[in-house]
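Left out: one protein chain. Kept in place: all the others.
Per-chain residue numbering starts at 1, and chain names A and B are given in the order in which the chains are listed.
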Amino acid sequence: MMNDIVVLVIGAIFVNNFVLARFLGICPFVGVSKRVGDAVGMGMAVIFVMILASVASWLTFFYVLTPLKIEYMTTIAFILIIASLVQFVENVIKKMAPALYKSLGIYLPLITTNCAVLGIALLNVQNGYTLTQTVLHAVGASVGFTMALVLLAGIRERLERADIPPSLKGAPITFITSGLLAIAFMGFIGMV
Amino acid sequence: MKSAFEIMKIGAFLMAVCALASFGLALTNRATAPLISEQKRIAREMAMKEVLPGAVEFEDIELSDGRLAFNGKNSSGETIGMATIVSPKGYGGVIETMVGMDVDFKVTGIKILNMQETPGLGAKAGDPAFSGQFKGKTGEQLYLSDKDVKKGEIDAITASTITSKAVTDGVREAVEAMKNAE
Partner (left out) sequence: MLNELTKGIFRENPLLRLLLGTCPSLAVTSSLENGFGMGAATTFVLLCSNAMISLLKGIVPSKVRIPVFIVIIATFVTITDLSMSAYVPDLHKNLGLFIPLIVVNCIILGRAEAFASKNGIVPSLLDGLGMGIGFTMALSLIGSIREILGAGTLMGASLFGPSYQPFLMFVLPAGAFLTLGLTMGVMNWMEKRKA
């Protein structure tokens, strides 16, 4: 049991890293990785939303869509759940914790169109995970996402002072850097 | 009271959009569902014919351990062998493999249905150079050829021992399972 948990969480963080191996959530990965501080904020918001969205979509799939035999509505149901969840979380945080809202608030609307969130919701039900496995998978995946984001931001802060060919400045060098990070992460394949 | 009316109008609009969307999807689903299950059946049958050459008709059987298997019959209706699916754990995840064997439990062919092995390395498990080796082997021969284990007759893929071992163990597991089910 303990072993399964480790395999699932560590696997999602390192081996099947959402960004570097599965290519989910590339937009924020490139967009919000200019400063380490922003990257940490975005990462925290993603962890929060991904866990909530995984649980909500899992419950919807197995207690609403499956009994009604309308599995073909999965995509539409999940994206609506995520969109309303993000809106709800935004409002709650705004009321309950204005300080937290100040630091996380601007990242929340971006999360609706983060394919990592819809991606994990779909992966959970496709892989037939139990509710516990779903939560663990969400924790692993979102922590892995945050780690990759913060790592890239750290590198990009230093890149700003580097002498880069003008044509490669901005997005191109970011992708090339991510490629090198992905090569490093390949070392984790086969670990679990 | 204008705002309450506005909200109701917007709500009704949203409901209408969702209702139309559901209706459209229900129609599409109705049109495609039989085609999709037919495609799945064809894919499964093609895999079964590939691992069990000569068989034209298949019947599902459930083994005592809950494993799903198939009996394959030739054109004159005799059972010439059976097939089952195993999912050994490889390097990048499970390697879903269909294994066919004749009535003497000699492997007649294997086909990898799903895998996430590294392209160019472990993914070569699907190439005939590797998967073709299993044909005609019996349970005792289904080990990797190795200096220490003399009986093994399967040559591993270069630089992909984990994948090779997983597939070989999986095929052996399939043969053993069918033997035990007799």
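Descriptive notes on the structure:
Please note the rule applied: a residue touches a chain if its C-beta (ideal position, glycine included) is under 8 Å from a C-beta of that chain, and two chains touch if they have at least 3 such contacts.
The model shown is predicted, which means the values in this text are computed figures rather than measured ones.
In the full complex, chain B makes contact with the omitted chain through residues 9-10, 13-14, 17-18, 21, 24-25, 28-29, 32, 35-36, 39-40, 43, 118-121.
By the touch rule set out above, chain A reaches the unshown chain at residues 20-27, 30, 72-76, 79-80, 83, 112-115, 118-119, 122-123, 126, 165-168, 171-180, 182-183, 186.
By our rule, only the chains that are shown with their structure count from here on.
Separation between the centroids of chain A and chain B, computed from CA atoms only, is 30 Å.
Residues 21-22, 25-26, 28-29, 91-92, 118, 162 of chain B are the ones that touch chain A when the two sit in their complex. Note for the complex: chain A touches chain B at residues 15, 70, 72-73, 76, 189-190.
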